[in-house]
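Note that one protein chain is taken out, while the other chains of the complex remain in position.
Right, chain A next:
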Amino acid sequence: MYPARFRYEAPRSLDEALALLAEHGDEAKVLAGGQSLIPMVKLRFASPELLVDINNVPGLGYHREAASGVLEIGALCRHVDLEFSDVLGDLRPTMAAAAPLIADPIVRNRGTLVGSLCHADPQGDWASVMLALDGEVVAVSAAGRRVIPVTEFVTGPFQNALRPGELAVEARVPVPRGVPLGRYLKLERRVGDFATVGVAVAVETSDGTVTRAGIALTGVGANNIKAVDAERVLVGSTLDRATIAESARLAAEAAKPRTDHRGSEAYKRHVVRTFVERALHPRPAVAA
């Protein structure tokens, strides 16, 4: 696997990085964890003229709770940082559940959450988590800065809303209000596999009543899917069996899976439904 010829720059500051991106526009690609970009370049699926490696840019490795309570995740925060985070705590159970299910330990050591959002692989796990949590992406360029909701950030398979010259510096997750209940369930054929089906659930309750609900699906469409109807029926409910079943049914309906060697369309839909039920109505899994 030998990539085509490319230029490589490793700027030492954000300004320098932004200047390079401004100068080279479309021809430049940001290199973060490299866990998606390097394979693409080695397989010659992508042949960028310039790689702008941001790993030497200081101050991007953080994830922290801002004074407002918003969770901020820097562009160089690795999957492994979130896996072993003491910031996520009990307040962000969906994220805590997803982090150890991303890829394998080797990939988690390098890959980044922001990079995963930018890569917009429909089988990527973080985009579902962020959709369920109503996350946002902060984009900066030499021209300025804007905040993009994840619902608008991922625009298609392997496509995002960044403009030429823009760098995603941060992802954000709003403050949970009420008691958070969250899970990420992933059907994978083995550790390190992409999801056959993934389901992110993030619910907040107040006095037992649902005040906010987020449900998003991985691997069952051209993009990660926010199952809006499935979310809506939950709000105001007490998570009773009937409502959970209805939500699960609606989530399965929102899925647009395709039959492939990982499973049939019917099967994937069925798993979405099963996972939504299991996530909302946690009980010991049947299999040990």
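Keep this in mind: a residue touches a chain if its C-beta (ideal position, glycine included) is under 8 Å from a C-beta of that chain, and two chains touch if they have at least 3 such contacts; residues count from 1.
Convention: contacts and distances are computed from a predicted model.
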Among "Septum site-determining protein MinD", "Amino acid/amide ABC transporter membrane protein 1, HAAT family", "4Fe-4S dicluster domain-containing protein" or "Aerobic carbon-monoxide dehydrogenase large subunit", the UniProt name of the subunit that does not appear here: "Aerobic carbon-monoxide dehydrogenase large subunit"
Given A:Arg7, A:Arg44 or A:Arg241, the one touching the chain that is not displayed: A:Arg44
Among A:Asp134, A:Asp193, A:Asp229 or A:Glu253, the residue in touch with the chain that has been omitted: A:Asp193
Residue ranges of chain A at the interface with the undisplayed chain: 1-5, 43-44, 104, 187, 189-194, 196, 258-264, 267-268, 270-271, 274, 285-288
